[in-house]
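Complex shown without one protein chain; remaining protein chains in place.
On to chain A.
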Amino acid sequence: MTNETFTGHKGLQLEVPLLFEEGSYEKAGVDLPQPSGTKSRLGDQGAEHAPHLPAFTEPQAMRHFVRLSQKNYAIDMGIFPLGSCTMKHNPRLNEKMARLPGFADLHPLAPEKTAQGALALIHELQDWLCELTGMPAVAMSPKAGAHGELCGMMAIRAAIVAKGEEKTRTRVLVPESAHGTNPATAVQCGFTVDKLPGTEDGRVDLEAMKAKLGDDVAAIMVTNPNTCGLFERDIRAMADAVHEAGGYFYCDGANFNAIVGKARPGDLGVDAMHINLHKTFSTPHGGGGPGSGPTVLSDALAPFAPIPAVVKEGETFRLIEQEEGDFADSFGRMVAFHGQMGMFVRALSYMLSHGADGLRKVGEDSVLNANYVRVRLAEEMTQGYPGPCMHEALFSDKWLKDTGVGTLDFAKAMIDEGFHPMTMYFPLVVSGAMLIEPTETESKASLDEFCDSLLGLAKAAKAGETERFKNAPYFAPRSRLDETKAARQPKLRWVEPEEGAMAAE
């Protein structure tokens, strides 16, 4: 039978034109009669014509977006092994709690005394975050990971200014395996970035770091576990060394999932660390919801924490809105209101439903799962660094050498197998990196299906079946896209085809 259909649809895979192609200027969701007896007060200064926006009937609009949503891949459909992203299941209980009208319908400007429950929730979440990290203070308002980094580095900058050292302490040390946001944040705060080399086994080189320390060093920014999925075993010595040199220790908490309930950053000598609620504490992300990046602060940085902040006075909760009292030295305000309330509700639901023992199990199982994947895949693939990993397993492309298949081709073939690909080409310290983070969500059966499929693909690549990879994915709604052309000659806006061209078709 033919592969072509009259409609262009393929079974349940329905084609979706652009809104501009599908809509028309005459249709409307609600058809109201033209008002009569009104007169424009703009005289002849009114718009010459209505804006050219396509309009739809309600069922048309519904079908457009439902069809698009069916082309999506989501954690609710299968394993989402993106490294450094912690794509875990978002429990439905969290959603139910976030939709309680007392939280969902609350206006951010509601008077304090009418919002005591919401403020109490933020306060309780603060307590949990401080307890889990062993830190004395937390700023709740940052809206995502990089925003939390900015909060931490602004607090560090404020502390340096308070000591009168802002002219001299200008250098920030960042490992070469860091998330790109780390150096970007440092530069945003007016620092210069100095790269820290790694060791043969994928950690920060402690001696090289010590050699770079001096009275011009403002801070080090280190991710732990790092972006190679490895625990920085010298972290305590790094913290001591930077403190001795008069600098501060910023820890990127993106990978906190691996150590939650097991190790407390406060005990490791950290001065500031952001926590991605949307990673470790299961609030939706990656198109599913906004992030939230509360930032914990040490005693040295706590006085500079941003406002607003929730405090408890007797039995009453207050939102500190001004730089006063304990917050007199605050570096100021990062956002209009108190932060991502919906995410706070979800994160606290997750914490309360897991409990302290459950959260410890989260950390343990995420590491166990990653090591299971690591050992199984190492049969065919080369590990980035030898030895066990934490929450994510890193592979290089060495095993693909001379096969004619690259990391990108391998990842695209995974789409045909029904998986979202892993993180590719990051961290940069490993050639053709493939970074796999299964999270604790996946069962052994799910991990086995994933590993069996990747091992099958690996054998096919080594056996010279390049056809399978070259233009993959073959089964996705769209096959391989020309990413180069898209980047070199991007089409950034839809242009209405000319009438003549339409008629000629």
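One rule holds in what follows: a contact is a pair of C-beta atoms (placed from the backbone, for glycine too) under 8 Å apart; a residue touches a chain by one contact, two chains touch by 3 or more; residues count from 1.
By our rule, contacts and distances are computed from a predicted model.
As stated in its UniProt record, the chain not included in the shown complex is "Glycine cleavage system H protein", which appears among "Glycine cleavage system H protein", "Ethanolamine ammonia-lyase large subunit", "ABC transporter permease" or "Dihydroxyacetone kinase".
Although one chain is not drawn, the whole complex shows that of A:E313, A:E483 or A:E498 it is A:E483 that touches it. Touch with the chain omitted from the figure is made, among A:L106, A:L408, A:L455 or A:A476, by A:L408.
Across the entire complex, the residue among A:L68, A:A208, A:L428 or A:A463 in touch with the chain not shown is A:L428. Where chain A meets the missing chain, the touching residues are 180, 408, 424-426, 428, 431, 483-484, 487-488.
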